[in-house]
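Please find one structure pasted underneath; my questions will follow.
The complex appears here without one of its protein chains, the remainder shown in place.
For reference, chains read A, B and C in written order, and residue numbers begin at 1 within each chain.
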Amino acid sequence: MNEFLRRLLFLPDQASTFARDLDQLHFFVIITTFVMSTAVGLTAIVFFVRYRRRSETQTTPHIEVPPWMEALFISVPLSLFVFWFFLGYREFVRQQTPPADSMDVYVMAKKWMWKFAYPDGPNAVNVLRVPAGRNVRLLMTSRDVIHSFYVPEFRVKMDVLPGRYTQAWFNAVSPGRYQILCAEFCGAGHSIMRGEVIALKPQEFEDWLAYQHRGVVATQDGAPTELDFAPPLGNLVDQGRRIAAEQGCLKCHSTDGTRHIGPTWLDLYHRRERLTDGSTVEADEAYLTQSMMDPAFRVVEGFQPVMPSFQGKLAGPEVAALLEYIKSLQSDAVRTGPSEGPAYAPVRGR
Amino acid sequence: MSEESGASGHASATLHPGGEPGKHAHSAIPYVVVWIALLFFTVLTYLTGKQHLGHWALFIALAIACTKSALVALIFMHLKESSGMTRLVFVTSLVFVGLLLFFTVGDVATRFTPATPAGAPFGTERSQPEGLLEHEMPE
Amino acid sequence: MGIPEGIIGHHFSSLARQNEAMRLGMWLFLATEILLFAGLFTGYAVYRFEFPLAFADGSRHLNLAAGTVNTVVLITSSFTVALAIHFARTDRPRAAAVCLVLTILMALAFLGIKAIEYTEHFHERALPGKFYAFKEVPIPGAAMFYSLYFLMTGLHGLHVVIGMSVLTWILWRTLQGRYSSRYYTGLELGGLYWHLVDLIWIFLYPLLYLI
Partner (left out) sequence: MRLSEADSHALAGAPAPTYLEDGTTVMSWLNTRDHKRVAVLFLFSVIFFFFIGGVFALLLRFKLLQPGPFFVDAISYNRLFTLHGVVMIFLFLIPAIPSAFGNFVLPLMIGARDVAFPRINLLSWYLYWIGAVIAIWAMVHGGADTGWTFYTPYSSTSPTQVAPILLGAFILGFSSILTGLNFIVTVHTLRAPGLSWMRMPLFVWGLYATSIIQILATPVLGITLLVVTVERIGGFGLFDPARGGDPVLFQHMFWFYSHPAVYIMVLPAMGVISECVCAFSRKNPFGYRAIAFSSIGIAFVGFFTWGHHLFVAGQSTFIGGAFGILSMFVGIFTAIKVFNWVGTLYRGAISFKTPFAYICGFLYFLVFGGMTGIALATTSLDIHWHDTYFIVAHFHFIMVGASVMAFLAGLHYWFPKMFGRTYSEGWGLVAASLIILGFNATFVPQFLLGNFGMPRRYYQYPEHFQALNVASTAGATLLGFGFIIILIYLAIALRYGERSVPNPWGSKGFEWMTASPPPTHNFDEIPTITQMPHDYRTHEPPGVIRVA
């Protein structure tokens, strides 16, 4: 029955713990709506036929509604609506109140991408990996305009606001991939601001976390897991991070702002750099690409021209992935180190 | 709302003295009294405002402002002697101002407010992790 | 008989009925004005709730003396408008005209004092929104206070200007002898508008200057 109604109403899969409960309410509401509308419509149709005009000079009696019927007109729908409301609000409070044992993920939305950061380190763009069967709370904020985090299969939606945090939570019942959509209009790229939730088996998630922790510097050991194959959408940054580790970029360039052999990548994109010849340059895609291919041509002041050329060592897509990775490293965005995220306890209401 | 203003022409004559020109002498004394009262309340609100009475300050200031505006509306604007409908219009507009204020502030006051991270470029005083508001205002 | 020709519209049965209509229309219009300001008052309430300290600090850097004087000026101008209506009603058009002139002068005084205040803020860089660079109150939220301050007093100032123009027009009609005990609705409606301007300021004064 559940499955039949779900398909009839074109509802997506029920992939979170409360999706099923919500759908039950949905079915109940829709069915009562149909019953009531049909009752009203049938009554009207019966009247159309029974009381059709028989002559152009027909008169009609003066009939006024008796008070008891008026009372019925008010009380029946009112009690029904209030009943709906209490059923619905109970569910609403549940959805709005993340359980205390939730795992936290920060979400930073911006035109037109999603960034996810885990409190203890790793972060990702457009791909949110979560363990199935565990409560996950999202603490979300936006860097520009209002976005809205929407996963139809989870029946979860919450606006992501600039200037403050909002929260949402879910519990994915089984491993799988679910599309994230932006539901609040945010400009030209609104409809392609999509991401993906990948619910993993708990063990796989732990492996992934451990892999991320071992860091980007370590070389890969063992065969690549399924996780290494990036999902089709928005994984350039992940690829870039892996390439940066493989090619050894991170041996000289830090990603957390500390000074090393080469300039840090943090906030590098669009930074104006002063060069050894006294001129300045904006670190845009062109300059960054040129620096990979011909590093000694324009060197930032205060650094030695020690970087080898990567001409021929990096394919076009790899350069693009690296650029995306560098672009993603913004200090006011997602942190790479352990996050200094918000204290989660509400300020008031103790 | 069910007053028969539309159907009965004579009713409107009593609604406003302007309908019966020159019938009764009109006195200016109430205006002078109200003016003096308004000046008095202005001084009062000035003096209490300078005390910085904490939580009560807003309440007192608003109470005085409401009294003053009631005087202006009732006497200067002749609401005291106008028809019920004009009074209803005025009161309704105030009710709806209250409605907008009540629900909007009610929302802000009951929101989930996590403390904002240190150094975040945004956040309000209320979202500071330390109980900043427990302190009284400086000075 | 003092009722100028063509005052009564063809669709009204009597002058009393028409006066009633005009008065009701004016009050409905005033209701829209009150709700226009309600939007800003709501913004004020929300941000004062969010930034109590910044609002207190920002308020303390306003010119309290100027605000108080302006309050007295506006209250008195409201009083003179009420008197003007009273004089018209009791067939003393000259006295009514004098009261209106006084009112208009006080409106100008109000705007003058407001201009002085604005100049001070400009020199202190206590400007709204992104222009805010007031060194004495650097805390977040203060810019919001000044945004609200300028929006509220600015919109109110606009209403003062409109009210003043209306009163000037009414003064002209008074001098023409249009208003008497038989008909003074035009003057009365102009007066209502001016009282509303006063009414708004009665709330703006403690909310902005006396936190």
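Before moving on, here are some points about what is shown:
Operating definition for what follows: contacts are C-beta pairs under 8 Å (C-beta built on N, C-alpha and C of every residue); 3 or more make two chains touch, one makes a residue touch a chain.
For clarity, every value in this text was computed on a predicted model and none was experimentally measured.
Counted over the whole complex, the shown chains touched by the missing one are A, B, C.
The chain omitted from view is touched by exactly one of A:Pro119, A:Pro162 or A:Pro295, namely A:Pro162. Within the whole complex, the absent chain has one touching residue among A:Glu184, A:Glu204, A:Asp238 or A:Glu318, and that is A:Glu184.
Contact with the undisplayed chain is limited, among C:Met106, C:Ala143, C:Met164 or C:Leu187, to C:Ala143.
For subunit B, the residues touching the absent chain in the complete assembly are 1-2, 4-7, 12, 85, 92-93, 96, 99-100, 103-104, 106-112, 121-124. Residues of subunit A in contact with the chain left out of this view: 9-12, 22, 25-26, 29-30, 33, 36-37, 40-41, 43-44, 47-48, 51-54, 56-65, 69-70, 73-74, 77-78, 81-82, 84-85, 87-97, 144-146, 148, 150, 152-153, 155-159, 161-164, 166, 179, 181-192, 194.
Where subunit C meets the chain that is not shown, the touching residues are 6, 9-12, 17-18, 20-21, 24-25, 28-29, 31-40, 42-43, 46-47, 50-51, 127-132, 140-141, 143-144, 147-148, 150-151, 155.
Going forward, only the chains that are shown with their structure count from here on.
Look at the CA centroids: the one farthest from the centroid of subunit C belongs to A. Subunit C has its Cα centroid 15 Å from the Cα centroid of subunit B. Put simply, the C-alpha centre of subunit A and that of subunit C have 49 angstrom between them.
Touching of two or more other chains is recorded for no residue of subunit A.
Residues of subunit B in contact with at least two other chains: 123, 126. By the touch criterion stated above, subunit B contacts subunit C in their complex at residues 5, 9, 12-13, 15-19, 21-22, 25-26, 28, 31-32, 34-35, 38-39, 42, 45-46, 49-50, 57-58, 61-62, 64-65, 68-69, 72-73, 75-78, 82-83, 85-86, 89-90, 92-94, 96-97, 100-101, 104-105, 108-109, 123-126, 132-133, 137-139.
Subunit C meets subunit B in the complex at residues 13-14, 16-17, 19-20, 23-24, 27-28, 30-31, 34-35, 38-39, 41-42, 45-46, 49-54, 56-57, 60, 64, 68, 71-72, 75-76, 78-79, 81-83, 86, 89-91, 140-141, 181-182, 184-185, 188, 191-192, 195-196, 198-199, 202-203, 205-207, 209-211.
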